[in-house]
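What follows is a single structure, and I will ask about it in a moment.
And then chain A:
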Amino acid sequence: MRRLVPMLLAALAALAAGCEKKTQPAPSGESGAPTATAGQSAGSAAPEGSDTILLGEVGALTGGQATFGISTRNGVELALKEANAAGGVKGKKVAVRVYDDQSKPEEAALAVTRLITQDKVVLILGEVASSSSLAMAEKAQAANVPMITPSSTNPAVTEKGENIFRVCFIDPFQGFVMAKFAHDNLKMNKVAVLQDNKSAYSIGLADVFTRKFTEMGGKITGTESYSQGDTDYRAQLTAIKKTQPDGIYVPGYYSEVGVIARQARELGLKVPLMGGDGWDSEKLYELGSSAIEGSYFSNHYSPDNPDPRVQKFIADYKAAYGGVPDALAALGYDAARVAVEALKRAPDTSSASLREAIAQTKDFPGVAGTVSLDEKRNAVKSAVVLKVADGKATYVTTISP
Partner candidate 1 sequence: MSAPVQVTPEAPMLEAAGVSIQFGGLKALTDFNLTIRQGDLQGLIGPNGAGKSTAFNALTGVYRPTRGDVRVAGQRVNGWMPHRINHLGLARTFQNIRLFRALSVLDNVKVACRAETLSHQEHWLPASLFIAALRGVGGVGGEKGARGGQRLGEQLIEQAGALVLQGWWRSLFLTPGFQAEEQRITERADALLEVMGLSHRRNEEARNLPYGEQRRLEIARALGTQPKVLLLDEPAAGMNTREKADLMVLIRKLRDQFSLGVLVIEHDMKLVMGICERITVLDHGEMIARGAPDEVRNDRKVIEAYLGDSYLESHGGAA
Partner candidate 2 sequence: MAQLLQHLINGLAAGTIYALVALGYTMVYGVLKLINFAHGDVMMVGVYMGYATAIGLGRQAQSSLWGVALIFAAAMLGCALLGFFIERFAYRPLREKPRLTALITAIGISFALSYGFQLDLGFKLPLPGGYELSLALPGASPRAFPEIIRPTEWLIIGDRDVVIWNWQVISFLIALGLMLVLQYLVYRTRFGRAMRAVSWDHRVAALMGIPTDRVIALTFMLSSALAAGAGLLYAIKDTSVSPLMGLYVGLKAFVAAVIGGIGNVPGAVVGGLVLGLVEEFVVGYAASTWRDAVAFGFLILVLLVKPGGLFGRVAAEKV
């Protein structure tokens, strides 16, 4: 009886309701219990007063890539809450204004222009999707406002100009990491590739992987593709099964990979799946369940990392948003902290001094790996390879550039 009442109400309200015991973490951010650090959060009042430094973020909060945008936003938000709890920057609070770009580059360009000219933000954070980041970079560079992208891995983004930085590694490196791992550690000779044709990230990784793996003497048995938002991959997997590969490289996002793993097992494909940082999310284990066990992916950091900073981040994030942070949240968190550090180091908030300060970032201890920016404004980081076991990712090895 206890269970029936809430269920009925939920159905009547026509809202999809999670109806669970208190012990489980809340699925929505709004209802999360505020942590001690978030007590005097950036959440309350005071927008553009003189006591606030305003940052801008653009992310996909709706549309096909909303999941990633929301994770990034949460990471940024958490970083700023902590910074403000620790006294802010030069006695001022740091706040962020987030605009939704509906996963469209032209909306991202509009939002970033609005942030720069109307809201007068001193620094831009954003985008996950490289198309949108490229659009933003163009505008930020033209307006001479520094921009840090947390997770756009396409090399072209930072090539837009000296104002554009990133705190993650780039596609060519990550593709190489998995090719090397598959060939050297897993001793695979024949690998099939299943890429997301709607995602430049996925295509980029697949291309690099294919090239490197072939260079190392391996063979690509076939390349199939799907589109973000698909849920039925049986046709592609059946075609892949015929080529009898040793492994399948699926450089997509967790939202699809989990389901792909299940359907692969359902069709009797038992070889391990491999992927990139797009896999990193607690959702992967929910969506993939037992099917994803024994698969490998490259990532920025390992949640096993005993570093107290990492563990604290995971704990705080869980408390605030109810779930283990994914790679995008971690990168958003790092990007915001790099920004805050730069704000602290810079003598003023003019874009020139901010740019200088960001460019000098070296050995910055981020939760998603140590960040050192090279002269091309890319983070030089090593990557870790993780194996999925018992519903979580366990550390296997580190591969350096």
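If you want to know what made the cut, all candidates are chains of the complex that A comes from, given by their letters.
The rule we apply is simple: contacts are C-beta pairs under 8 Å (C-beta built on N, C-alpha and C of every residue); 3 or more make two chains touch, one makes a residue touch a chain; residues count from 1.
Everything numeric here is computed off the predicted structure, so don't read it as measured data.
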| item | value |
| --- | --- |
| Numbered candidate touching chain A, per complex, among 1 or 2 | 2 |
| Chain A - residues contacting candidate 2, complex | 2-7, 9-22, 26-31, 61-64, 66-67, 70, 197, 224-227, 229-232, 234-236, 238-239, 241-242, 255, 258-259, 262-263, 266-268, 283, 286-287, 289 |
